[in-house]
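Removed from the display is one protein chain of the complex; every other protein chain stays in position.
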Amino acid sequence: MTKRAKWYWGIPLWILAIAFLAPFAWMLSTALKQDVDAYKIPMQWIPDPFQWDNFSTVLSGATSVLPAFGRSVFVAVLRVAGELITATMAGYAFARMSFKGRDKLFLVYLATAIIPAQLLLVPRFIYFQKLGLYDTLWALILPGMFTVLGTFLMRQFFVSQPAEFAEAARMDGANEWRVFTRIYLPLATPVISALGILAFVWSWNDYETPLVLISNPERYTLPLSLTNFVDEQGQIAPGLTMAASVISIVPVLIVFVVLQRRFIAAMTHTGIK
Amino acid sequence: MATATVVAAERTTVRADPGPGIKPKGWIGLLFIAPNLLGVIAFTLIPLISVIVLAFTDWNLVSGLGGIKFNGLDNFIAIARDPGFWSAVGLTLVYVGVSVPLTVMLGLGLGIALNRPLPGRAVLRAIFFLPYIVNIVAIGMTWLMLMNPKAGLVNQVLDVFGLQPGWFASSHWALPALIVMAVWGGVGYCSLIYLSALQDAPRQLYEAADIDGAGVWAKFRVITWPSLLPTTIFLLVTLIIGASQGFGLIALITAGGPGDSTTTISYYMYQTGFQFYRFGYASAIGLVTFVGVLVLTLVTWRAQRGRALHD
Partner (left out) sequence: MRRKRFSRREVLAGLGAGALASVVPGCSGGGARSAVLQVWGGVPAASGPANVVKAFEQRFPQYKVNYTRFVNDARGNLKLDTALQGGVDIDVYFTYSPASLALRAGSGLAVDLTDRVTQDPQLKVFLDTDQPRAYLDNGRVKALATAREPFFVLFNEKLRQQAGVDLPQQWTIDEYRATAKKLTTANTIGAYTVPDVARIALGPNYWYDGDRSNFGDPHFEQNFRIGQDMIREGSAFPWTEVLARHLDSYQQNSFLGEEFHLWSTAPFNLRYLYDPKKFPHDFKVSFAPPPTVDGQDWNGGSYNNFVMVNPKSPKVDAAWEFVKFWLTEGSTPMLAGGKLPTLGNVTDDQVLTGMLGKEPEKYFDVDSFRRVVLDAEPKLATDTRLAGFPEITLAVKQQKDLCWLGEKDPGAAIREVRRVADAAIARNERSS
């Protein structure tokens, strides 16, 4: 592979990128529109007039999404932290440690992810209420800390890592925890970063779980707070909803930009041999 | 293919067993799994078992736990005869069968492209991932406008080729429209995961292949693709699960219509459970779907063993 950027490689990608961006241009423009103009035909790309009020309505006063924003960050951070720890460990064990019935257990595991999540809503409600978790943020955080898909992703990564590293280390007398944290974990930095991004998004955009498990508006997360902009006829106020959506992209984008820098080849690969 | 490359390739491909040598005690492995396993049991498995139980009942949800009436296999017999269900199965197969492979292929291409040194690479990565992070209400509102048959941007572009699909205002085009949206939304997810997996590419193998004078395609086929296989399996399985569960966008944009042309299984389940209050029946549909997706998953899973290079 060449080290230097060949600029002409980027051209088709940038063209595709512009196509991908078109919907966002529309979102941004709608966030600055009056409601009556949002669905105007032909499409209005430049707001007329600019409705900056949409952002101030969304960010202040009774309909402010900021408190919900804070709660969403709180929930997401705990969920991501929990998920990264438990999924990394479990995924590693499912891939690189041997015990009886390991692969069968894993398939059962995978199977639980297949049951449609919407069917879990009601049983979860009944159950969580008995646990005393109903209408607390823990009802959102706890299930999110232990996920099957995260474990699956980590397993798929570790399974393609050579076993020889571990054997060599064990020969040197390293215990299993050390083998895991010192040898395999550093290799997994890019995948862990990817899982971190994904877990954040999953938590950030989760609508159904809080809808059923949270009732007090003072504990609403961001997606739920968007229902403030839906009236009793089911009309969604387009300007306000878009403004709130644009704002809600920002933290995820920050998480993405920070973590994607970790996508660099792990040099330990050759170093250890 | 030169032997040196193949031999080298074998060393880093899928191996489910830790291989010979000192093996750690079994209970240590369980210890590693325990935190996640206990959490999954406590918060997912227990509610999940009740879904399975509910599949054998007639329950409208509103009547509470006391209103649960067991009805044996009635739900399953009804499903077998329910034209709505079978129509949903067919639509789901089309939806999953087209959107999932397309998303994975495009995601792979993008992942590889975005792994190269490029001007503005970080920005490009973010742009392609953006669709995955926006909330679906905004996505729904936007695509509805973009796909307006008369004045939408999409048809303005397609007009160049003389095409004017009706999209959400046509029972033939509504499902393809949802597929386009699914691909648009999922490509960033796939390329992100591919990108992270590509960091682990076995560099020595590429060097060995270069010495052998192997071409770009040969290198991809023999080194890159096998090393990405576990990732691909993950993506296929998660996308199949996602596509067979997702109903949010359908609920927002088409509500299953026009007619029942976008009533996929997940949306059908949503209708029967939450609109018709037939929760037992919805659970039974869920269970049947579960078995179907499980079979699909296992087939995909086997592919991992069958296709990978073995030592």
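A and B are the chain letters, set down in written order, and residue numbers restart from 1 in every chain.
Convention: a residue touches a chain if its C-beta (ideal position, glycine included) is under 8 Å from a C-beta of that chain, and two chains touch if they have at least 3 such contacts.
Just so it is clear, the model here is predicted, and its values are computed rather than measured.
Colleague: Considering the whole complex, which of A:21, A:59, A:185 or A:230 touches the chain not shown?
Modeller: A:230
Colleague: Among B:206, B:220 or B:277, which residue is in touch with the absent chain?
Modeller: B:277
Colleague: Using the document's definition of touch, tell me which of B:56, B:168 or B:290 contacts the absent chain.
Modeller: Residue touching the absent chain, from the options given: B:168.
Colleague: Using the document's definition of touch, tell me which of A:58, A:90, A:137 or A:195 contacts the absent chain.
Modeller: Reading the full complex, the residue touching the unseen chain is A:137.
Colleague: If the missing chain were put back, which residues of chain B would it touch?
Modeller: Counting only chain B, the missing chain is touched by 42, 46, 58, 60-67, 144-145, 147-150, 152, 166-171, 251, 256-260, 270-271, 274-277.
Colleague: Using the touch rule from the top, list residues of chain A that touch the missing partner.
Modeller: On the side of chain A, residues 34-36, 39-41, 62, 70-71, 73-74, 121-122, 125-127, 129-138, 208, 211-212, 215-217, 227-228, 230-236 touch the unshown chain.
Here, only the chains that are shown with their structure count from here on.
Colleague: Measuring from the mean C-alpha position of chain A to the mean C-alpha position of chain B, what distance in angstrom results?
Modeller: Their C-alpha centroids are separated by 15 Å.
Colleague: Which stretch or stretches of chain A touch chain B in the complex?
Modeller: By the definition above, chain A touches chain B via 1-7, 9-10, 13-14, 17, 20-24, 26-27, 30, 38-39, 41-43, 85-87, 89-90, 92-100, 102-103, 105, 107, 109-120, 122-124, 126-127, 142-143, 145-149, 151-153, 156-157, 159-164, 166-167, 170-171, 176, 180, 187, 189-191, 193-194, 197-198, 201, 204-205, 207-208, 223, 226, 236, 238, 241-242, 245-246, 248-249, 252-253, 256-257, 260-261, 263-266, 269-270.
Colleague: Which of the residues in chain B end up touching chain A in this complex?
Modeller: Spelled out, the residues of chain B in touch with chain A are 11-19, 21-24, 26-30, 32-33, 35-40, 42-48, 50-51, 54, 61, 65, 110, 113-120, 122, 124-139, 141-143, 145-146, 148, 150-153, 184, 189, 192-193, 195-197, 199-204, 206, 227, 229-231, 233-234, 237-238, 241, 244-245, 247-248, 266, 269-270, 273-274, 279, 282-283, 286-287, 289-290, 293-294, 297-298, 301.
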